[in-house]
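A single protein chain has been omitted from the complex, and every remaining protein chain is retained in its original position.
Chains here go by letter, A, B and C, matching the order in which they are written, and residues are numbered from 1 within each.
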Amino acid sequence: MLAMPRPLAALFAEVRARTVALTAPLSDADASVQSMEDASPAKWHLAHTTWFFETFVLRDHVAGYRLHDERFPFLFNSYYEAEGRRHARGRRGMVTRPTLDEVLAYRAAVDAAMEAAFDDLSADAQALVRLGCHHEEQHQELLVTDILHLFGENPLEPALFAPAPKVPVAMPGAMGWIESAERIVEIGHEGRRFGFDCEGPRHRALLPAHAIADRTVTNGEWQAFIADGGYRDPRLWLADGWAWVQREGVDAPMYWEERGGTWTRFGLDGRRPVDPAAPVTHVSLYEADAFATWAGARLPTEFEWEAAAAAHDPCGGNQLDTAGAVEPRPAAGGPAFFGDVWEWTGSAYRPYPGFRTVEGAVGEYNGKFMSGQFVLRGGSCATPRGHVRASYRNFFYPHQRWQFTGVRLAKDI
Amino acid sequence: MLAMPRPLAALFAEVRARTVALTAPLSDADASVQSMEDASPAKWHLAHTTWFFETFVLRDHVAGYRLHDERFPFLFNSYYEAEGRRHARGRRGMVTRPTLDEVLAYRAAVDAAMEAAFDDLSADAQALVRLGCHHEEQHQELLVTDILHLFGENPLEPALFAPAPKVPVAMPGAMGWIESAERIVEIGHEGRRFGFDCEGPRHRALLPAHAIADRTVTNGEWQAFIADGGYRDPRLWLADGWAWVQREGVDAPMYWEERGGTWTRFGLDGRRPVDPAAPVTHVSLYEADAFATWAGARLPTEFEWEAAAAAHDPCGGNQLDTAGAVEPRPAAGGPAFFGDVWEWTGSAYRPYPGFRTVEGAVGEYNGKFMSGQFVLRGGSCATPRGHVRASYRNFFYPHQRWQFTGVRLAKDI
Amino acid sequence: MLAMPRPLAALFAEVRARTVALTAPLSDADASVQSMEDASPAKWHLAHTTWFFETFVLRDHVAGYRLHDERFPFLFNSYYEAEGRRHARGRRGMVTRPTLDEVLAYRAAVDAAMEAAFDDLSADAQALVRLGCHHEEQHQELLVTDILHLFGENPLEPALFAPAPKVPVAMPGAMGWIESAERIVEIGHEGRRFGFDCEGPRHRALLPAHAIADRTVTNGEWQAFIADGGYRDPRLWLADGWAWVQREGVDAPMYWEERGGTWTRFGLDGRRPVDPAAPVTHVSLYEADAFATWAGARLPTEFEWEAAAAAHDPCGGNQLDTAGAVEPRPAAGGPAFFGDVWEWTGSAYRPYPGFRTVEGAVGEYNGKFMSGQFVLRGGSCATPRGHVRASYRNFFYPHQRWQFTGVRLAKDI
Partner (left out) sequence: MLAMPRPLAALFAEVRARTVALTAPLSDADASVQSMEDASPAKWHLAHTTWFFETFVLRDHVAGYRLHDERFPFLFNSYYEAEGRRHARGRRGMVTRPTLDEVLAYRAAVDAAMEAAFDDLSADAQALVRLGCHHEEQHQELLVTDILHLFGENPLEPALFAPAPKVPVAMPGAMGWIESAERIVEIGHEGRRFGFDCEGPRHRALLPAHAIADRTVTNGEWQAFIADGGYRDPRLWLADGWAWVQREGVDAPMYWEERGGTWTRFGLDGRRPVDPAAPVTHVSLYEADAFATWAGARLPTEFEWEAAAAAHDPCGGNQLDTAGAVEPRPAAGGPAFFGDVWEWTGSAYRPYPGFRTVEGAVGEYNGKFMSGQFVLRGGSCATPRGHVRASYRNFFYPHQRWQFTGVRLAKDI
């Protein structure tokens, strides 16, 4: 069921090419503007992922390598705790120079240097290459969602891609429930294959008796929640969530607007009607939790999710293969746990027993974000196929919803 | 080891009297001013706890009861999602009328009506009386810490009470560690005695192998953390915590100031030197976590804490008995888990398996706060003795530190 | 027409007594709470005006005087550019200690020391006493309006005073216009009597041909402005004013609320119906300017106002004589320029030709506020009678409206 680990050189080539392909339709301006503090310009994603290989592989492991441009580490290093207003995260959109073309030339130069060095890399360096590829795949997903956000801020709401052809699919049937008695399960990454530090150590956990839904919540079900006054009833909401709804005036998923009595959503193919059969997406943890309360259910814990997903193919489903108007699609067939939408869990993002931060700059990666965020599982239509695993832990703040985030229900039994 | 449940009438009388005693040294102005949005005026605590009994017991269960003042429910009801600027939580300090004397008269009137009704209360009403007493004990602790905050905002830093007599105590010895192999434990309130809804259901949980410290961190140890640059090294901090340190200019626990080369703290007895042997307090979760990282340890989970504390007397230690200059005290003797300081755990405040919100207004109580907060355990010097249990879950946002909050370490073994 | 200058000792006694009388109905809490950053607690006004005499007269001019309390200058000195959060202007409400009684004792002690010293004061010291009296009269007006604001923030909207008896007055007739051809006038304080530094030097100014209304705008006229959509038409508003209307949701004068189809206002006698015959008050410069535009007129310049007012009695009209439910009253009789409401002029508050800041602490007084504020003229129902002059320049930011501020129209001819 699990694909073989991808050979490193092929993985590197595939990943590097995909990032460039994803940015192909972008103008210099599209690639430079930052639409909000949470998002980064496409150019920054292109350069930052390149900086990773240049720094941790070429600079540190390839004798005689000379930096492509001495100023770039300073610009494209997210790890460095830079001081001063001009380096604030929210000012990444000020960097109109270097241009998109110059950044693409930077990519090409680093790729060439990597290719030349590939056969002589030490095992340590190879491990860093693999880490860099997975790191870049994460940025590919952010790149897609950041671009979507930018285009959504343009009053013209331009379409970046032609819409995907619509294949008629029947509305999904009633939600089925996968039941489980109390049991001890093994949770976390098993360690032979690549995984991020926060996925381990693998450890035993006690699951309570529970049931988890066999599919995610649909747009049609969400419309029923709206129609039933879900966004106006404080009893359904977490206190922080209700404050957020009031403060931001939230009354529907992000990118939704009611036009002429019909719910529409903005996507990479522009503004179009909401498909009631497709999984709901661009909802916050607050919305997911309120919906679950309204539905008489709850969100699954991340362990319940992982235990249920372990038997499913992480490379299946609607995930990112090529650039295009990706979006969640109506499901056909049986239970699926991967692709379409990241599924909010009810678990706060915290370390597993025995978790230790890796030494050095690379080790800063995940541990320091372990407060205030919730875990999401399963990957989305914007996750590069092959990137996600049952043990994979994504995490966002409970109000964030510019990723392809959705909802699966669970309940106590 | 566990005290018998307190008889209801005695409990009611004791709790109601203690609240008034705690406010005895306050002027009308002291009792009316709100020093920050997180805090409430003492007068509001006095009235709100009274409103609870008037509403849920007298109004709902005592035939013919007439409200003391028709306008008070409107003013002192924290449950009602009031609209409009004047009712915002941060405007509680605008209510200079009714005066402190009028609020004390309100208390006396409700207490008299309760006394008259006591013998005829139904079992349901009695349960509400008990809930109201525990509710009021929570507000007693807030009242003490809110008053401390208010006096700390006064540039004169007045002392509300004479200092407690200092009893010479030796510095605590090296931290000892209580080890535990992996095991399944029962967690949560057992149900025969009073507990808040969020403490249950009691359920089984798998603890990993770990060790938990036999005492909390001292002011002396915290001074070493400061001296070692703990507040200036971003590698020790959660990302949200580091942003908080930078934004707020934090460089020591709340109420600490260095004066003439000596660390002092503000307390209910005014500003005095920090006692190196006493448990550190008024630290945030962010600080607690950074300290643990600096010390090569971590915070315990709430389950690790509860399992270790279960064998200890929840009525022991330094807890609130009478009004006075309460503060954490140097410990004498063996391991203690209750009193002195609330101990930050590494557990986000989330529902237990099978948790259900109670129906009705009272049921709003705890569930809706289950995002973004961390669990604290153990009670403090400001917790009314008898209020806390091993299963007791307190919760605050990770940046909050005006409560008597401290740190116990744990580690993986 | 001009009253004789008030003898100094009588002035001092009268002013000092009036401040205390104004605070007579206040509780300790009423006197301690700060309802917004622009306002100060009554206790602070009581103490700050006392600090002025203690510092600039007793400390500097009376040999052997010892401060009443060494800590008070630190607390009640608005001139000192204090550093630190606890001293920020917005934290004046944190000072619950000293109590109201202690502050009144401070007043009594300083008054006694002043009385003992009065006969021996040098001319310089006498000048400072006179300045201190005028300074205190300014604070009396702020005290009244700050208390009004505090009570308006209380959801119960308590009445501090019984309502003034209503004397039937006919609606004012059509607005009359006082015309003036272009001419050179003398503007500013003439110098023999007391005046604030910003009122001089007296200088010549060229007035254009213009007309100025013979009365201020009424509540009835303002209701017509509201009914005509005045608050919803951006074309009537200054750009900053329209942004303010949108941001704050302004749709009527401050303290107005529509209840059951009737406009009501909150005043020192509680909430009551708006009197259509009385001058409109509690409007901002933005509102005043929009009204004038709507009416096809403009605001007068401060020079036009002063030239027209010079022939009128500054001690006449509805000004503050004793504590009570002061408010603007319907006018009976001919043109009046003093009392009822401060009248917004179209003049920015800037220095006159030849203006020089006085040396020393007292000199900081007015000059430093000369940016961003507009001049108001004429005094109000809360201005102590005898305080105001034709040359008197009051000033506030264009959005402020918690003072008794109103509107007089002018036009070009």
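Criterion: contacts are C-beta pairs under 8 Å (C-beta built on N, C-alpha and C of every residue); 3 or more make two chains touch, one makes a residue touch a chain.
All values derive from a computational prediction rather than experimental measurement.
Peer 1: What are the shown chains that the left-out chain touches?
Peer 2: Visible chains that the missing one touches: A, C.
Peer 1: Sort through C:105, C:159, C:226 or C:348 and give me the one touching the missing partner chain.
Peer 2: Touches the omitted chain: C:348.
Peer 1: For the chain not shown, which residue from A:14, A:28 or A:313 touches it across the whole complex?
Peer 2: A:28
Peer 1: For the chain that's not shown, point to the residue among C:68, C:210 or C:329 touching it.
Peer 2: Spelled out, the listed residue whose C-beta touches the missing chain is C:210.
Peer 1: Looking at the full complex, which residue from C:24, C:171 or C:239 touches the chain that isn't shown here?
Peer 2: Considering the complete complex, C:239 is the one touching the chain left out.
Peer 1: Using the touch definition up top, pick the residue from C:285, C:309 or C:382 that touches the left-out chain.
Peer 2: C:285
Peer 1: Mind listing the subunit A residues that contact the chain we can't see here?
Peer 2: On the side of subunit A, residues 27-33, 35, 71, 74-75, 86-87, 91, 93-97, 99-100, 150, 153-156, 158 touch the unshown chain.
Peer 1: Just the residue numbers, please: which parts of subunit C touch the chain that's not shown?
Peer 2: Touch with the absent chain occurs at residues 81, 182, 184, 203-206, 208, 210, 234-235, 237-242, 285-286, 289, 298, 346-348, 350-351, 353-354, 364, 368-372, 374, 398, 412.
In this section, only the chains that are shown with their structure count from here on.
Peer 1: Measuring from the mean of all protein Cα atoms shown, which chain centre lies nearest?
Peer 2: B
Peer 1: Quick one: subunit A and subunit C, Cα centre-to-centre, how many Å?
Peer 2: Averaging C-alpha atoms per chain gives centres 59 Å apart.
Peer 1: Nearest whole angstrom, what separates the Cα centre of subunit B from the Cα centre of subunit C?
Peer 2: 46
Peer 1: Could you tell me the distance, in whole angstrom, between the mean C-alpha positions of subunit A and subunit B?
Peer 2: Averaging C-alpha atoms per chain gives centres 38 Å apart.
Peer 1: Pull out every residue in subunit B that's touching 2 or more other chains.
Peer 2: In subunit B, no residue touches at least two other chains, as defined above.
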